[in-house]
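As you look at this complex, bear in mind that one protein chain is not there, while each of the others sits in place.
Going in written order, the chains are labelled A and B, and every chain counts its residues from 1.
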Amino acid sequence: MRVHARKSFALALLLALVATACNSNSQYFGKTAPPAAAELVYDNNAEPESLDPAKVSSATSFQLMEALFDGLTKYHPKTLEPMAGIATHYETNADSTRYTFYLRGHPNPRGTKLANTDTMREDYEAGRSAEDFSHGHHAPPDNTPARWSDGTIVTANDFVYSWRRAVDPETAADYANLVYYVKNAEEINEGKVRLVDRASGKICKDPSTGEDVVTTAKEIEADAHLSAMTRGCDVVKFMPEDLGVRAIDDFTLEVEMRAPTAFFLKISYLPIYSPVPRKAIEAARERGLESSWTQPENIVTSGAFLLKTWRPYDRIVIVKNPNYYEADTVSLDKITFLPITDPTTNVNLYKSGAADFMLSNRIPQPFIPTLREKKDFLIAPAFDAYLPRINTKRPPFDNVLVRYALNMSIDKKALTDFLGSGELPGRGVVPPLEGYDAPQNLIVTVAGKSYDVLAFDPSGARELLAQAGFKDGIGRDGRRLNVELMIYADEREKQIAEVVQEQWRNNLRVDVALVSQELKVFLKTQNDLQYNSVAQINWIGDYIDPNTFLDLFESDSANNATGWADPKYDALVTEANSETDAAARFKKLAECEKYLLKAMPVIPLYYATNVYLQKPYVRGFYPTLNDSHTYKYVWVDRNWKENVEEKQLAER
Amino acid sequence: MLRFVLRRLIVMIPLVLLVLTITFFMINLAPGSPFSRQRRLPPEIEANLNAKYGFDQPRMVQYGRFMARIFGFVYDPQTGHYTWHPYPDFGDSTKYVDRRVNDIIKEALPVSTVLGLTAYQIALFVGLALGILSSLRQNSWLDYLTMSVAVFGVSVPNFVLGPLLVIIFSLTLYWFPAARMEWAFEWGNFRIPTLRSLFLPAITLSAIYIAYIARMTRSGMLETLRQDYIRTARAKGLPEWRVVVGHALRGGLLPVVSFTGPALADLLAGTIVVETIFSVPGLGRYFIDAANNRDYFLLLGITAFFAIALMILNLLVDIAYAYLDPRIKYR
Partner (left out) sequence: MKAKEKRVSTDAVEGASLWQDAWRRLKRNRLAVIGGIVVALVVFLALFGAWFVTKYNGFTYETQDLTHKLASPTRLHPLGTDMLGRDLLVRLLYGSRISLLVGLVSTLVSVLIGVSYGAIAGYFGGRIDELMMRVVDILYSLPYIIMVVVLLAVFDRSLLLLFIALGAISWLTLARIVRGQVLSLKNEQFVEAARATGVSNLAIIFRHIVPNTLGPVIVYATLTIPTVILEEAFLSFLGLGVQPPMPSWGVLASEGAQAISVHPLVLIAPATLMAITLFSLNFLGDGLRDALDPQTRKV
């Protein structure tokens, strides 16, 4: 009887070993035969929560948004530099508070011309780029208007409608705050009101502060002083029509910012800035269900692809949009997006050739050593840092020496070697970024001795811990220090935490308890500062700038979660950000980071990577810092074998 | 009997409402809201979202509106009026914002049902066969093989068995797809997957049920085979298969039938692990999504469906009792 079980296990073992053996001899992982047609399958890792550009919030949906909707601008598939989208030219005033965009179809656009397909071909011909994304095609003339997939022209009015819709509180867009840079967007989205003088029509000023009265209706009711002002002033609610965007003509869009926004072109590609098809949306609302406009039978798109099929949790199929302004540049006829969530299933589908490319950040750890040998396993830095938070309100973690000790006692190199997908040991909170000179060490003098608190230094860590009253990990009350490391329920999080736990145990001689919680419970415990010692979490930058990591730890940040708040730090960050010279600004931001690290409310654990599995015949698709891609430039290389050999020869 | 069935069906309505009520207040006790994310939303935006779904209202108002929806009365926050339609409306999903709960269930349920039924058929067929044979040949090699299969079925969990089958049959032999359904037929929400793509998930799903059914059939049969009436039947010269199928199986099947009610309900409403491993677009995946994301209305919708399925199946089980054992009577 037991024999039977043994037999079946032996059989399984044998077959598994055979399978492993088959893996190891090829340079690539699994099948490499290209598809017969220009059709690819992208494994998107999850089911998109929406296909409405105003409502999407996940990287999964962002992939589809790029393919289906063109924004004002787009970005380079490799460098992420801004490129022409529906707009071809733009102008801005001296302090970057007003932008004028000239859209496709404008007879004589002015200002700065944005890079486009032509630029890419020129870059390739001049040897500045290794890949010809244009495939030799030319960009369409700027005076050819962009069209919706139903054939109608995309105009500046479409943008006005879409942006107003995005900030309308009724739309309840998750990412509405990304539009807050535009004048009045925040006030509209938050349902604020202003007091307007009946006689002059201007906003009333609060006599005591001399500032415009912009507040909430509740506030006016509650405040006797403000209610008194309503005798001479009207209470006017901010409506979507008040948004600082207008169509000067069909092809000229003027945007008024609320403050100088030099980096607007770095965010104007975001889906929430994309035009949405007013007719389709209103028709869906007429039918009684506005949200149904994103269904394949109703949707109208402006991007390189059309939505053909949306079978939730099964597949999304998009096909080439013949009405796209540069349809001839688009190489793929069809892309299928798969919502596979299980990491092992992802790898299996890729291996069996059922998926051609995918982001695979959640590959189970055991696969990594095998995959690292493969040429189709691509690793790129991500703008993503693991920053376990420390609860600085709970003793003894309110003592910075204890926090230093926690950081210095982790052998981060051992951890990143274990993870093995190109992760880098953490030094600071901002992941490596070109032009940004992050602090590499931080010398702190305690009791006459100097320590680099960013380095791995177990004996130094023990000394600092002893200084804080825990000699050999034992406190003055004779009890061993107990560190509680809280994680959310995830196999990878658990493995990372187990490594850290063992490091602390051995190097600090403290007790470490791991506490696993369901994600939503974890987030609540973390944000309410209800955790005992350390909460393990990562942060992915919203945009490519150090500020997206540094402003996390400002006093009023919703995601601070450490209890650490320092007005001096807030002032430093604000000051750095008002610097107009880019290099000087980065320098100042690096100072801020140093200041933050000195207080160490977080442990800079490691910098994560984006990992891709990409068949060798999938071309024009590059790993990027924020996992953004441009699907119109992706193509199938049926002769990839010869091309690879040629390249190797050329390199020799 | 008819009165009994009718009464049970009528009682079902308040019972399902009770399940929904308990679930409603239970979810609200669970920490975290539908809009608490790793990237915490600014409070004003969260307020907009709460207002949109009516979560800004007092709990009892939310509960009242939800219960009204069950009876088809949908509250429109803009006009403040209720509109009525002749079916329960579970409202919008807070996770899949473009879709309504009713649509999600309509679309995912048939897929789970096809998979679940297939798996249970396999389990019934294999389980009964193994169970009957091993009871007739007690302590033979066949009996021990059955036990081996059963022990294998329960001690190798489906998150292991699934990948194991995939490694063998998909990645080594290339007989079946590694995951995903292939559709033989797709027409609106009516979809039939191909047998080829259904095979591995159905086998994986059925393993544990094979184990239960085989073992329970065996023990039930052993018990009835010793009964006097079986001896009598044999003595009367009835052919062995008629003795086994007509008499022994009838009595020995009771535990399997009892087990079938909850087991089949579990299967029909979707299974989380197998649907995830094989990427099947069934209800199980939405259930785990709804629980993880606190997608209240989706979770309530699926729970309601599950409760109905369970109660109907248990009613059928009770009816089957009366058929299998005529002495069982219902008033």
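The rule we apply is simple: a residue touches a chain if its C-beta (ideal position, glycine included) is under 8 Å from a C-beta of that chain, and two chains touch if they have at least 3 such contacts.
Computed from a predicted model, the values in this text were never measured in an experiment.
Engineer: Check the options B:Tyr212, B:Phe278 or B:Phe297 and report the residue that touches the missing chain.
Structural biologist: B:Tyr212
Engineer: Which listed residue, A:Val319, A:Val521 or A:Ile544, touches the chain dropped from view?
Structural biologist: A:Val521
Engineer: Would you indicate which residue among A:Glu491, A:Glu575 or A:Glu642 is in contact with the undisplayed chain?
Structural biologist: A:Glu491
Engineer: Residues on chain A that touch the omitted chain in the whole complex?
Structural biologist: Touch set of chain A with respect to the missing chain: 1-2, 5-6, 9, 12-13, 16-17, 19-20, 23, 344, 364-367, 369-370, 414, 417-418, 489, 491, 494-495, 497-499, 501-502, 505, 513-518, 521.
Engineer: Which chain B residues touch the hidden chain?
Structural biologist: Given the touch definition above, chain B has residues 11, 15, 18-19, 22-23, 26-27, 29-31, 147-148, 150-152, 154-157, 159-160, 163-164, 167, 171, 208, 211-212, 215-216, 218-220, 222-223, 226-229, 232, 251, 254-255, 257-259, 261-263, 265, 287-288, 291-292, 299, 302-303, 306-307, 310-311, 314, 317, 321, 325-328, 331 touching the missing chain.
In this text, only the chains that are shown with their structure count from here on.
Engineer: State, to the nearest whole Å, the distance from the C-alpha centre of chain A to the C-alpha centre of chain B.
Structural biologist: 38
Engineer: State the interface residues of chain A toward chain B in the complex, per the touch definition above.
Structural biologist: 1, 4-5, 8, 12, 15-16, 18-19, 22, 47, 49-52, 55, 57, 169-170, 172-174, 176-177, 189-191, 289, 291-292, 294-295, 311-315, 338-342, 344-345, 348-349, 351-352, 354, 518-521, 523-525, 527, 537, 542, 558-559
Engineer: Where on chain B is chain A touching in the complex?
Structural biologist: It comes out as residues 30-33, 36-45, 48-49, 51-52, 92, 95-100, 104, 107-108, 144-145, 147-148, 151-152, 163-164, 166-168, 170-172, 174, 177-181, 276-282, 285-286, 289, 292-294.
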